[in-house]
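Starting off with a structure, shown below.
A single protein chain has been removed from this complex, and every other one stays in its place.
Labels A and B are assigned to the chains in the order they are written; within every chain, residues are numbered from 1.
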Amino acid sequence: MQVSFTSAEILDLVRPQETRGATDALIVGIGALASAGPGELSFLGNPKFRAEAAASRASVLLLPLDYVGEPAAGQLHLLVADPSAALDRICQRIEQMLWPQPLAGNHPSAVVDASAKLGEGVTIGPLCIVEAGAEIGPRTHLQAQVFVGRNARLGEGCWLMPGAVVTAECVLGNRVRLHPGVVVGSDGFGYTFVQGRHEKVPQVGDVIIEDDVEVGANTTIDRARFSRTRIGAGTKIDNQVQIAHNVVIGKHCILCAQVGISGSTQLEDYVILGGQAGVAGHLTIGKGAKSGGAAAITSSVPAGTFVNGSPARTYMLERRLQVLFQRLPELFKRVGELEEQIKLSSA
Amino acid sequence: MQVSFTSAEILDLVRPQETRGATDALIVGIGALASAGPGELSFLGNPKFRAEAAASRASVLLLPLDYVGEPAAGQLHLLVADPSAALDRICQRIEQMLWPQPLAGNHPSAVVDASAKLGEGVTIGPLCIVEAGAEIGPRTHLQAQVFVGRNARLGEGCWLMPGAVVTAECVLGNRVRLHPGVVVGSDGFGYTFVQGRHEKVPQVGDVIIEDDVEVGANTTIDRARFSRTRIGAGTKIDNQVQIAHNVVIGKHCILCAQVGISGSTQLEDYVILGGQAGVAGHLTIGKGAKSGGAAAITSSVPAGTFVNGSPARTYMLERRLQVLFQRLPELFKRVGELEEQIKLSSA
Partner (left out) sequence: MQVSFTSAEILDLVRPQETRGATDALIVGIGALASAGPGELSFLGNPKFRAEAAASRASVLLLPLDYVGEPAAGQLHLLVADPSAALDRICQRIEQMLWPQPLAGNHPSAVVDASAKLGEGVTIGPLCIVEAGAEIGPRTHLQAQVFVGRNARLGEGCWLMPGAVVTAECVLGNRVRLHPGVVVGSDGFGYTFVQGRHEKVPQVGDVIIEDDVEVGANTTIDRARFSRTRIGAGTKIDNQVQIAHNVVIGKHCILCAQVGISGSTQLEDYVILGGQAGVAGHLTIGKGAKSGGAAAITSSVPAGTFVNGSPARTYMLERRLQVLFQRLPELFKRVGELEEQIKLSSA
């Protein structure tokens, strides 16, 4: 980052209960206790790293109230109730500096249809396209090179980053964030096999993404055959996730990178899928169910269940089976020895 | 969808053999029998859902000719030979309304080289780029923010959606559809290891995509080292599929989402690969072979064979092995008991 803070600015953000020592270094970075050096800030989030805090060369340290120890020369200790929360306040400030609120209005290079309805404080950045009949809610920001198709509707305070695509008729709630390269509303993958050829089944439904959903870079979400592909409020989706047509995802789910969800599958609320997990079509993943990374989920998962493996099984069963799998050489040997003994005893 | 139909318009599309009841609701959606409500249309595609049809609250129901039952108040029954086909006719009409034939011509914001050759009825949408020497066949539609590189050649009636990229020299046949974010003709991944560094092997071949191929959002298809990466006519490719250099794919294949195919592998005609399946390099997947989802295919697959698992094995073998795998705890127990009995009998 190219932003920087003086000690005074940090004190103002953190408001520590106690300070020890002082530094006149300009803080230009944040680092882990062991790697941070002069001009950087670090923090003791986990008590087990106390020794690393004592040895840290960072110019500013965020420490818990019960921390015992004196700062090195030119080092400032800030004692706070919750060092991680204090760090978050600094990071939020940096976030505002890195991505300042854009000025409202349409960049002259944007192509915005005259029939589009733009709310108050909307920013349409350079080289964006907004097609006929689209509605963009107040303070929503199309950053750059974004595409919003015919009659698409976006809520308030959304942020669509460079190259994001929302195709015709799709709907975004409020405060939805689409990272670069996201595609919302590509056709579902449906064909019927007729006389040796795959004939396209029309995909005329749409996608609705509810409030406070964040979608990672290059993720793709297909429109429904008819009706709607739905992403529930508060769900967070990582990069390169694939969500097929007619999938229904509940509220506050977490889908890690490269997850794939096949058509018409339903995830209830609070489901968590590890990276590269795949879910077959027409299944139900119950409320609060979880999967490990790379799990291949081929049947429905009851609520609250943790599954793992390829094919996925309940976590404890899979763990036990993997342990026994590693013992197969031993088992083959034991069976061979038994056979030997039987042969001898019957000889 | 924001399109709507009156009963009269639906009658005109469906041309039922018999009608029962009537509705004056404007039809604004399509839903499953159990979930559709007033203002929506539903259909009985599978006789086993007859009870759901009887209970449906949809304003219009498409039903088979032998359906017995009276409509509810304000409900219209349309009896037809094939309710699914009737639904398809309605969906095709919606498709035309959602994506009307664009007007021919170049949007003023498009950057089209003077040496590009554009066929009759070509549409170059906003913020598209067509480089020198490119040829675009009649009625092909570059929707928005599309890139077509030097000397690329596109056939008739293609549709390239927002952000699709076709790099220099690549070739598309007729009626090819590229969904948003597709990349055709990125470099193959080839390096030689020389004195501790990976030196790039030039990738100067191209990609040819034959007629009637559809390519899903954010899929990537690499150009050949020399010669051609080839996608056969009628093949359908889902989202986020990766096709490496020198791959040759036959006609009428189906590649589900997130499939990866390594370099120089050949798929014969009518191959079907499930989602997230991976195929190693330099293999041949025979005509009509299939894989399950997440299969890791590490050796060639004979024609007509169904494989599954990681590593992939023939379907029946993999299924049997997975059943036995789940019985490992029992097997260890049985072997332990045998050892106990042998010990006792020899004591």
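The definition used in the following text is that a residue touches a chain if its C-beta (ideal position, glycine included) is under 8 Å from a C-beta of that chain, and two chains touch if they have at least 3 such contacts.
All values derive from a computational prediction rather than experimental measurement.
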{"item": "Contact residue for the chain not shown (choose from B:E52, B:D82, B:E95 or B:D187)", "value": "B:D187"}
{"item": "Contact partner of the left-out chain, one of B:C91, B:L127, B:L142 or B:I237", "value": "B:L127"}
{"item": "Of B:S4, B:T19, B:S84 or B:N151, the residue in touch with the unshown chain", "value": "B:N151"}
{"item": "Touch criterion as defined above, residue of B:S7, B:S59 or B:S310 at the omitted chain", "value": "B:S310"}
{"item": "Listed residues B:A72, B:A104, B:V201 or B:A303, member touching the removed chain", "value": "B:V201"}
{"item": "Absent-chain interface as seen on chain A, which is shown", "value": "1-2, 29-32, 35, 87-88, 91-92, 94-95, 98-99, 107, 109, 126-127, 144-145, 161-163, 179-181, 212, 214, 216-218, 234, 236, 238-240, 252, 254, 256-258, 275-276, 293-294, 309-310, 322, 325-326, 328-329, 331-332, 335, 338-339, 342, 345-346"}
{"item": "Residue ranges of chain B at the interface with the undisplayed chain", "value": "109, 111, 127, 129, 133, 145, 147, 149-151, 163, 165, 167-169, 181, 183, 186-187, 189, 191, 196-198, 200-202, 204-206, 218, 220, 222, 225-227, 240, 242, 244, 258, 260, 262, 276, 278, 280, 296, 298, 310-311, 313, 317, 320-321, 324-325, 327, 331, 334-335, 338, 341-342, 345"}
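Here is the rule we go by: only the chains that are shown with their structure count from here on.
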{"item": "Centre-of-Cα separation between chain B and chain A, whole angstrom", "value": "25"}
